[in-house]
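For reference, the structure discussed in these notes is given below.
Rather than the whole complex, this shows some of its chains in their spots.
Letters A, B and C mark the chains in the order given here, with residues in each chain numbered from 1 onward.
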Amino acid sequence: MDMKDILQKVASGALRPEEAEALLRKNPADRPYEEMGFAKLDTDRKARSGFAEVVYCQGKSDAFIGQIFKKLYETEGEVFGTRASPHQYELVKKVLPSISYDPISHILKQEKEKDHIGCIAVCTGGTADISVAEEAAQTAEYFGSHVERIYDVGVSGIHRLLSQEERVRKASCVIAVAGMEGALASVIGGLVRNPVIAVPTSVGYGASFHGLSALLTMINSCANGIVTVNIDNGFGAGYVATQINRLAERGKV
Amino acid sequence: MDMKDILQKVASGALRPEEAEALLRKNPADRPYEEMGFAKLDTDRKARSGFAEVVYCQGKSDAFIGQIFKKLYETEGEVFGTRASPHQYELVKKVLPSISYDPISHILKQEKEKDHIGCIAVCTGGTADISVAEEAAQTAEYFGSHVERIYDVGVSGIHRLLSQEERVRKASCVIAVAGMEGALASVIGGLVRNPVIAVPTSVGYGASFHGLSALLTMINSCANGIVTVNIDNGFGAGYVATQINRLAERGKV
Amino acid sequence: MDMKDILQKVASGALRPEEAEALLRKNPADRPYEEMGFAKLDTDRKARSGFAEVVYCQGKSDAFIGQIFKKLYETEGEVFGTRASPHQYELVKKVLPSISYDPISHILKQEKEKDHIGCIAVCTGGTADISVAEEAAQTAEYFGSHVERIYDVGVSGIHRLLSQEERVRKASCVIAVAGMEGALASVIGGLVRNPVIAVPTSVGYGASFHGLSALLTMINSCANGIVTVNIDNGFGAGYVATQINRLAERGKV
């Protein structure tokens, strides 16, 4: 039954308008967004993806950053921003005094109390990777996941990771954060049964080429069950880990 | 209680040997494998990861390939090999006459009947990506997942994908297979709530650099919920998709 | 007036179904395509883009290539395929005996008589670039453009190009095809007032890196009015040149 038939039946009374509306496939071009001139806020996103908007602060102009946080806070009752500078923290604090800032992860947030379900393990090769790891961990927590932090378990002292094997295996998903040669993801991949999200970091020097070496390592892993996100993309890892964790938990209740 | 204490208690009779054995953490160095001289078969793998061994045929020597398939078939009652050549098919058929070969996916398999749970959607940008997509799809099916194939929905005719939106959204996980500029993954990522596993393919020419262009596209996606595997790595995508699909299904029963 | 209002008015007779159909924004997800299992033919393409489908032969399987040409020929009354091998020519000839093959451009075609409007100039740096240049030229001709061929006018003997300056300037669009260092596009860009479409070719050796050097040259041109397509992509250049040529001619009649 195409649009013409449906409309004929509405005209003839054979179909009620509400019924017709349901039959007409929802036009993707009609999904809502808010036109702001310089931007088109995707107000359909939460319904579509199950995740509220998050602010990527890097490069946002001083003129707008405060408003954006305020607006999102009014809509959601909470707000979360990544890659924020201390200067941006000062700007946002003026309009949202209760906002907090974590200089390690560069996250700006004002969070509602919530339950944290399931389990995501966030592991790092070294201490320099913690900045990216915290972006991942706090993202997952903001979206309602429980997180276990297992830091500084790089392969140059493999016993540290082996001693944590049980905690790693219990997670529905493991985030492996490592720079330099990024071998951590492969070793974890060989120990667990759930997915490993590998996050290469730009930690290193010389031929690490700002994270390219770790990225290639992770993409080429000889272990199964490993997928990769962009260099330093803790947010992306925390997001996908939450998707997986939600799937793992949804049938349990 | 460390090893010394445990052993003292065994000596004093305060602890039975079986109790002591449980207390002493299982030494990872003692996990089983089978020494074959040129290889060490990881016989602990299935217990550890939940997945039986799969044969990566490319580069396997003629002398061994038949034996490997035979041995795995005897152990598992089924067997699955990727990247096999027609010549290897002939060799394996001699020792395992019931084996079948798919020239599109280059998969050699002899499969048990099994239930296929949940839902994984495998999408391709074009028809040239189907070879890799089938590797992903058949891998997921071998490991017990139900698969929906949605082929040739590349972004140059976006309405083809939009018309399939509901099928894509229903999957617990979407595998997006695309070469050339690999934009498919980003568009799908914007439509769904579950993870998207992006598989760049080596389809293309000139500045596609054998899949590098598509790989970079996917790693840099502006959409959330996207993770990436190696160029042409259909197997890896099917494996992780099954991990996610199993998690999504485990609590439902 | 949103969908709900429109349907209410149809139900009340305030709006006729045909009027309603015009008002409802056409759903892009409803545009037509033909489902073939392994492919989804974009039957909406010609209406949308003004260009009939063309067959990219490279990698097409022997099983399908004949059918595809036959089907397109039946629909359009003519057919055009790029990057075809002599072997594919043999296969297509069986189902479409009147098809012709050009071993220089690797084009398979059966073309209707048609007018060729406007003017596109196709220039090459050397004779080894002619294969790609012919793909561009014949594509433009197939889509109804008049083409001027100006071959072997590379910068190592610049007087050859200078002697052709008037012919180059008269074109609504110039296609500059060059390998090795690809300097031709910049020199032409400095001589003309209409767009130059630069096509890097894989002609060269050593540090030409299969066309990468020429691609970078063209992308970095110091001359204005230059745009670039993929290495060896004669078809893409002929297509865009025709788009521009049609625009230049549409108001003249």
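Everything that follows uses one rule, which is that contacts are C-beta pairs under 8 Å (C-beta built on N, C-alpha and C of every residue); 3 or more make two chains touch, one makes a residue touch a chain.
Bear in mind that the values here come from a model prediction, so they are computed numbers and not experimental data.
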Worksheet item: How many subunits, all of the same sequence, make up the entire complex in this structure file, 3 of them being shown?
Response: 8
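Convention: only the chains that are shown with their structure count from here on.
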Fill in: Same or different residue numbers at the subunit A/subunit C copy interface, by half rule
same
Worksheet item: If subunit B and subunit C share one sequence, what is the angle of the rotation that overlays their CA atoms, in steps of 5 degrees?
Response: 90
Worksheet item: Taking mean CA positions as centres, which chain lies farthest from subunit B?
Response: C
Fill in: subunit A and subunit C, separation of their C-alpha mean positions in angstrom
40
Worksheet item: Tell me, which residues of subunit C touch at least two other chains?
Response: 28-30
Discussion item. Looking at the complex, which residues from subunit A come into contact with subunit B?
Written reply: 28, 48-51, 162, 165, 172, 190-195, 197, 215, 219-220, 224-230, 236, 239-240, 243-244, 247-253
Worksheet entry | List of subunit C residues in touch with subunit B within their complex | 28-31, 33, 37-40, 42, 44-45, 58-59, 200, 202, 210-212, 215, 230-233
Worksheet item: Given the complex with subunit A, which residues does subunit C contribute to the contact?
Response: 3-4, 7-8, 10-11, 13, 16-17, 20-21, 24-25, 27-30
